[in-house]
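Sharing a structure with you now.
One protein chain omitted, others in place.
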Amino acid sequence: MSFANLEYMSTGQRPTMRPWQYKLHSIIFESNTFYGKLFDIALLACILLSVIVVMIDSVPPYHAKYADIFYAIEWVFTILFTAEYILRLFCIRKPMAYALSWMGIIDLCAIIPTYISLLVAGTQYLLVLRALRLLRIFRIFKLWHFLDEGRFLLEALAKSVRKISIFMLFIVIIVVILGSCMYLIEGASNGFNSIPESIYWAIVTITTVGYGDISPVTPLGKLLSCILMLCGYGIIAVPTGIVTSQMMAEWRNKHISDVQCKSCGKWNHEKDAKYCRYCGASLGE
Amino acid sequence: MSFANLEYMSTGQRPTMRPWQYKLHSIIFESNTFYGKLFDIALLACILLSVIVVMIDSVPPYHAKYADIFYAIEWVFTILFTAEYILRLFCIRKPMAYALSWMGIIDLCAIIPTYISLLVAGTQYLLVLRALRLLRIFRIFKLWHFLDEGRFLLEALAKSVRKISIFMLFIVIIVVILGSCMYLIEGASNGFNSIPESIYWAIVTITTVGYGDISPVTPLGKLLSCILMLCGYGIIAVPTGIVTSQMMAEWRNKHISDVQCKSCGKWNHEKDAKYCRYCGASLGE
Amino acid sequence: MSFANLEYMSTGQRPTMRPWQYKLHSIIFESNTFYGKLFDIALLACILLSVIVVMIDSVPPYHAKYADIFYAIEWVFTILFTAEYILRLFCIRKPMAYALSWMGIIDLCAIIPTYISLLVAGTQYLLVLRALRLLRIFRIFKLWHFLDEGRFLLEALAKSVRKISIFMLFIVIIVVILGSCMYLIEGASNGFNSIPESIYWAIVTITTVGYGDISPVTPLGKLLSCILMLCGYGIIAVPTGIVTSQMMAEWRNKHISDVQCKSCGKWNHEKDAKYCRYCGASLGE
Partner (left out) sequence: MSFANLEYMSTGQRPTMRPWQYKLHSIIFESNTFYGKLFDIALLACILLSVIVVMIDSVPPYHAKYADIFYAIEWVFTILFTAEYILRLFCIRKPMAYALSWMGIIDLCAIIPTYISLLVAGTQYLLVLRALRLLRIFRIFKLWHFLDEGRFLLEALAKSVRKISIFMLFIVIIVVILGSCMYLIEGASNGFNSIPESIYWAIVTITTVGYGDISPVTPLGKLLSCILMLCGYGIIAVPTGIVTSQMMAEWRNKHISDVQCKSCGKWNHEKDAKYCRYCGASLGE
């Protein structure tokens, strides 16, 4: 680590960037140049490959045969990603901002589990967290317009969050009370071993998943399940209605122009408005 | 119980409130003061804790070990909530109105099961009804705006209630008839023991829950199930459509006024508009 | 059967109605008078009771004990409903029109199975068809406004029928092809005994019912199921979208006035229109 970097640690911003840092920055962080593109595609391929290796490693017959090879590949990828992470820190003006950004944290999560697995066995499977790095696909292939759509979705969801959280609270209360009733009605002999397990059953039922590992046996229990099922079938309409109406409101907002009334300074006029709806002044002038 | 309270019993309204009653009222019913806030948060914590204790108590291994401790805790909470309930009655101007309000009934339900469990074993699990008291979360944290959203949801649901109840009547009739047909086709040897049980199966199928505790065996039975499943898959669209269109109508009603511009005759002005957005004439005249 | 009725058989309309026929008609078909109301409520109670009796009769323990009683009750109800059916035919001006109307056919279906059960055993369970008679609830309690809502639902569904039938055709083709692929991949040893059974499995999967009586075992089969599941999860949006947008269009149509342009004779003007959009003539005059 250079002296400049140590100085940076206190000021939060790297004082100067050497030419090779600029060069590296353009390769790693940008994808305009040929080498930049090459790096990005290679990186994406590495991420995909490493996730697939972790998955296959967990399949017993393959693990039995090729455990050593997978272990080696895992370390190769981990060292590669570690090198990439350190390089990223080295060639950016504000390394701390990157390290604390979502992308920086995800990049760190993609390498830590291998090191931890030296101490605690089994954690190497957490390497599937590397799947999160696939979100880079948007940045790498310049799929900004895709992200724009995603932002539209997230905004609509974010604005529905209140309504949906109330809805979820009601679901939780229904599920706690009906789950407990089922525990009283069916009892441990029919698989409803405890209230938490009965609540698990109630969630399995109200969400229409229906594993069938626990299912009602007594007539009264079956009656209550029927109510719970019809309930779950009917109220699925509620989050759907919330999100749909929110999306259409969002869509409508797209039809709001960004013209400001020169007379009263108010915004939010519709695209086809000619006069300010607050003061009546003409908008077109 | 004071003489004033006895007198109240006939008139329905407490004649006078003593200073300590005012003091207590502000602590228990309001949350502006420091003690009021403290009381509310402590109450919420007690509710959550007591519900969790009831749940854990039902898990066999924990029940085997700590049954006595849980029993004690249960009584502590019950006595606390009983005291709180009596205090609430004592420091409000109209105790009867409170006792008969939704909140009052829920508060009573939260303490009664323990007393009943002295007479009838097993009813202590009904204490999960205390979960309903969690609805206080809205009042305590002044989440009125959340409740406002909830009211919006409830209104949209209430206005859809007719359409949804017709929809439910059709589902019930379909389910009764197809369930009976399956009873004739499959018979008791394939798990369809009786018509009520076959109707239970039909509900499990049409709501797409699909436990698999009963499933068709004969070819004809499988064919009929396929129809029922496709039916259930398709008509989920109906309640969704009802609620969504209702919500959008609500949303529109909230935003669009029914004022017509006297100058150009245009409708569809937003509720906060003061001037016509087409001709600029004042809408207020 | 009177001579007048025989004559009617050829002309299709009863020539005259005797006073007692008018009287009976007002009791059976109308519910303005006290006796009319009484008859309707008694009828509804009988329908409900008879359906419940058929259901309970199918439960083995009750059937073992009370089969004779149930059999007797069944015949009592059948004779009652038969008498009612004959009376309806007798006191209406156009008996044939009634017999061929939906209500008439349903009324007939409610009595026939008992008579058939004398010839073919087991058909008495078809008596649950009487559940369809519960639709009378709308007529009896003058729930016309409910029916109005129902008509709104049916209209929206009817107008979506083309889109939904195309959607269903696609589902059927997907299900046939993927079902057959699964038959080739999994084979009879894993429960996929034949192509029809594999198609049944595919429908169970795509509709998200998921009994679990047949489930994929091989890795390739699991991969294909995942695609089918995600498919079914995603395209549920299509019928929902169709019905919702149709409902909103319906709702919008309610905002179409029934004013006809006096100049060009065209309809379909919006409620807020002042001038015909086809010829420009004023609508208000």
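The letters A, B and C name the chains in turn, as written, and every chain counts its residues from 1.
Everything below uses one rule, namely that contacts are C-beta pairs under 8 Å (C-beta built on N, C-alpha and C of every residue); 3 or more make two chains touch, one makes a residue touch a chain.
Note that this is a predicted model, so its numbers are computed, not measured.
Just name the one of A:Ile27, A:Cys91 or A:Ile236 that touches the chain not displayed here.
Touching the chain that is not displayed is residue A:Ile236.
Pick out which of A:Leu43, A:Leu80, A:Ile164 or A:Leu223 touches the chain that's been left out of the picture.
Of the candidates A:Leu43, A:Leu80, A:Ile164 or A:Leu223, A:Ile164 is in touch with the missing chain.
So one chain is hidden, and I want to know which residue out of A:Asp40, A:Glu74, A:Asp107 or A:Glu197 touches that hidden chain in the complete assembly.
Residue touching the chain left out of view: A:Glu197.
So which bits of subunit C touch the chain we can't see?
Subunit C touches the missing chain through residues 162-163, 165-167, 169, 173, 176-177, 180, 183-184, 188, 193-196, 199, 205, 208-212, 215, 219, 222-223, 225-226, 229-230, 232-234, 236-238, 240-242, 244-245, 248-249, 269-270, 272-282.
With the missing chain put back, which residues of subunit B would touch it? List them for me.
208-212, 240, 244, 264-266, 278-279
Over the whole complex, note the residues of subunit A touching the chain we left out.
Counting over the whole complex, subunit A touches the hidden chain at residues 51, 54-56, 58-60, 122, 125-126, 128-129, 131-132, 134-135, 137, 145-146, 149-150, 152-153, 156-157, 164, 168, 171, 196-197, 199-200, 203-204, 206-213, 232, 236, 239-240, 242-244, 246-248, 251, 272, 274.
In the analysis below, only the chains that are shown with their structure count from here on.
Which chain has its Cα centroid closest to the overall Cα centroid?
B
In whole angstrom, how far does the Cα centroid of subunit A sit from the Cα centroid of subunit B?
30
So, what's the distance in Å between the C-alpha centres of subunit C and subunit A?
44
Residues touching two or more other chains, restricted to subunit B: which are they?
Expected reply: 196, 208-212, 232, 236, 240, 242, 244, 248.
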